[in-house]
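A quick write-up on the structure given underneath.
Complex shown without one protein chain; remaining protein chains in place.
Going in written order, the chains are labelled A, B and C, and every chain counts its residues from 1.
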Amino acid sequence: MTTEQTVRSLDDPDLFVETPGTIYDAIPPLPPRTEREAEFYTMRDGEMLINLGPQHPSTHGVLRVVLKIDGERVVDLDPVLGYLHRGVEKICENGDWHHAISNCDPLEYIAAMFSEAMPVMVAEKLLDLGVPRRAEYIRVLAWELNRISSHALFVGWLALDLGGLTPILYGFIERDEIVEMLAALTGQRLLFNYLRIGGVNGDLNHDFLSRLGDWMGNALKRIEDQQKLLNSNEIFVARTRGLGVIDRDLARRTLLSGPVLRATGIPYDVRRAHPYSVYPELEFTIPTREEGDSYARYLLHLDEIKQSIHIIDQVLHRMPDGPVMAKVPRLMRVPPGRAYVSIESPRGQYSAYGMSDGSDQPFRLRIHDPSFFNLQAVGLLMPGNLVADTMAIMASVDPIMGGVDK
Amino acid sequence: MEVNDDRPVIQPSVTSGGQPLEPRHEPPAMAADQPSSPQDGLSTTRDDSLVEPIIVANSTWTPADPTAYNGGQPPQITHLRELELGDKSDNARWGALDIIPTKADYVLDLIRINSLWPLLSGLACCAMEMMSAATSRNDMDRFGMFPFRASPRQADVLIVAGTLTTKMAGPLIRLWEQMPEPKWCVAMGDCTTSGGRYKRSYATVEGIDRIMPVDVYVPGCPPRPEGLIYGMMKLQQLIKERRGHWPERHVGPTVPVGV
Amino acid sequence: MRISPTDVAQVMTLLHDDPEFRFLILSDLCGVDTGSVMQVVYHLWSDATPDWLRVIVDGLPREDPRAPSVTFLWNGAEWAEREAYDMFGIIFEGNRDLRRIYMPPDYQSFPLRKDFLLADDAARSPGQGVRHMEQTFQPAEYRRTPVLRQGLGSDAGHMAPGIQTAELASGEDPAR
Partner (left out) sequence: MSIITRPWGRLTLAGKIMLPLVALLVLLTVLLLVGFASGALPFLLGLGGQLVGDNIDIARFAAAATALLLFTVPTAFVIILMEMKLIAFVNLRVGPNRQGPWGILSSTLHGFKVLAKEDFTPTGVDVPVFTLAPVVTYLGAVMTIMVIPFAPGLFGLDMNIALLYFFAVAGLGVIGLMMAGWSSFNKYSLLGGLRAAAGIISYEIPLILAVVGVVMLAGTMSLNQIVANQAGTFADWYVFQQPLGLIIFFIAAAAETGRTPFDLNEADSEIVAGFATEYSGMRFGFFFFAEYVNLFIMSALTTTLFLGGWNAPLDAQPVLDFFNVTLNTALDPGALGMGLLFLVALGPPLLILLFTLPIWMLKSDWSFLKSLVVGFLLFNLVVMLFVGIWAYMTFPFVAGLFWFMAKTFTLVALFVIMRGTLPRVRMDQLMGFAWKWLISAALLNLLITAAAIVVLRDPSMPWN
């Protein structure tokens, strides 16, 4: 920045600015490398580029979106990822399988119980290891609790990006209750590191169960209260209904999953489509909506919270006795092979593809995060909307940048 | 840079029950612990001297195109350079007139500690706990730390919450430089203080104190919201004790060689 | 199912369109570096079976890995292919936006390749006194596998002298 050099601004050719082009400019100082980039950075009359992020209140982390806008209408956009790329897959290859659990933890940091399950389940599949039934039930319990906490935040964030201050705080109350409960079980509030290859780290304890009982007593009532605050709000409904509509064909072609997919009417839920753990034994329905817009996604999240509470109820009633950990060697040499596992995280199909060469380290551990693909679909929805709506659409698919950028 | 002799020196006190312990037996130095040449070692906080400020480049990768990014010359953190060049090492002790600036600064600092507006910027996981610290259960607003400003021009404290990657380092420094003085930086979480669990990665910065001055470190992965609030209260204490010396901070690794 | 890179478009179209298979959903797309060759792995799902179909495109040469893109079937594969390009350098012909997605645009190496070693691993090699965070120089014996490290490289003035940025064997970024 020290050189005082007058250059023609890249945004506005009639304007001269004093600093040369830097990495912070909306247009990169490099020649376009691909067809798409050349198309995006060619401006028509009256258009301007605006740089949303990487630090922006409603990009949910460190996403950067270059918007090409005409007035307030978004013409095109170019998401730039990688501001949170931490090289998790490479680190996993360099540690052993146990390290991979804690390294995968912060990927989906709102629902860490799901991302830490990935190396665990891959290793179990490669080892052909049977997990004790009590451990499976405890896993399902932890997963569903974590799903509720994540969905509670989703509702708040959607409202926050629409300008409402209060629902996010109510959502955080719910989330903090659950997270403290899980902290009593696992010892950590956010990155639990609770699942182990062959089971879980510890059995249910009294503190956890008493907190769970307290919370279950009025959970449904509070969620319905939350529903009342937003569902009957005229402004909220007017802002979200008919916004960012995804049809089924687009949903299939862009590899969507999770609530975003189910809001279009496709009942694809990994818990039923590719059953894992003890989900085949449990009763629950897969709520779907037909509209595919932001409001449908919002309502779907509320329905899923109710289903999760129902599952937790069943799990608590059917919880068997027994050990919570299978007998596994401490130095785990996983037999060579390839495995692909998939679970239903709050944002969709969370899957992992693991390869082992027979050593104690994963040869390759690929994590597939649903937010990555959901965020990609957002790029297709936004053009044509106003700047204010881009936030609502982005919030309604709820990307987690930790998982997107890995 | 001038070294103030009046400044209280924090001595590591190795005592037990009033009796000084014998120097601990050092483990035999391994080859990996020896720097290959003297200038390879990091500058450390000696007992009686301050750390030399290290001017660190803002840009953290080398561009392939030599003309890109300002001709390959990384921009520097300018205010620290000014601090180094100019004789501004005011120890606030200049005779009887001492009372005026010190008391004024003290009163202003008392005002500032009750109104610390953080920047609404979260990088990764720790951002969740930062938000949680501001919500109903652990209400940061009680201490006057609430209005999270979205614009860095109006913020006082930069809470770096989460892993800092090399790609994000440039924008983060830019945010820091956009904030008006007096400003403070709180490193929240292991990743920001030292690299944490991603220390070995190819894409992360091992501790933000390599690229910007830090006032308070809050360890934990992630720290609980109470931990963050405690860190912010420590920051309040620090502001009071610094008595207007807020710009005198240094950039550089705070981890000594032996660690 | 292992296929060669020339057959990808044909096989994938068949699997997607044929009413017997109906593998409508691509679950995952990723690249793999086995150390000798590159692979691209697809996981497909059809509602006919609860299991996945794994298609492995095998035998891509490490020097110039090229595979056809499947974005004509699934738009969503675009970013996945960008990711595989970013991490492995596999070039997907037909993807109209094949840029770096995670790393900075002028980054030169491909982190998930097996010859990209973390500094820490270089330090662990016998007889070498490299500390992983401060000094990342490569001793002469270890030159055969370059440490492709770019982070904090531009400000070598005060840092350790040894941070080196080795070029990729194939020379420059093939996409440009």
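Some observations on this one:
Assume a contact is a pair of C-beta atoms (placed from the backbone, for glycine too) under 8 Å apart; a residue touches a chain by one contact, two chains touch by 3 or more.
If you're wondering where the values come from, they're calculated on a predicted model, not measured in any experiment.
For the omitted chain, the shown partners it touches in the full complex are A, B. In the complete assembly, the contact with the undisplayed chain comes from A:160, out of A:65, A:100, A:141 or A:160. Interface with the hidden chain, as seen from chain B, comprises residues 87-88, 90, 92, 94, 97, 100-101, 104-105, 107-108, 111-112, 114-115, 120, 135-136, 139, 141-144, 146-147, 149-151, 153-154, 156, 180-182, 244.
The missing chain lies against chain A, touching residues 17-19, 48, 50, 56-58, 72, 159-166, 169-170, 173, 233, 235-236, 238-239, 386-389, 391.
Following the convention adopted for this analysis, only the chains that are shown with their structure count from here on.
The minimal number of chain-to-chain contact steps leading from chain A to chain B is 1. Between chain A and chain B, the centres computed from C-alpha atoms are 31 Å apart.
The mean-CA centres of chain B and chain C are about 36 angstrom from one another, to the nearest whole unit. Rounded to whole angstrom units, the spacing between the C-alpha centres of chain A and chain C is 23. Contact with two or more other chains is made by residues 102-104, 106, 111, 116, 118, 120 of chain C. Shown for chain B are the residues that touch two or more other chains, namely 59, 65, 68, 167, 200-204.
Within the complex, the chain B residues that touch chain C are 30-36, 40, 42, 54-57, 59-65, 68, 72, 74, 166-167, 195, 199-206, 210, 253. Chain B meets chain A in the complex at residues 59, 65, 68-71, 73, 75-76, 78, 119-125, 127-129, 131-132, 135-137, 150, 152, 162-163, 165, 167-168, 170-172, 174-175, 197-198, 200-204, 221-222, 224. Those residues of chain C that touch chain A in the shared complex are 24-28, 30, 32-33, 41, 43, 45, 47, 50-52, 54, 73-80, 83, 87, 96-106, 111-112, 116, 118, 120-121, 175-176.
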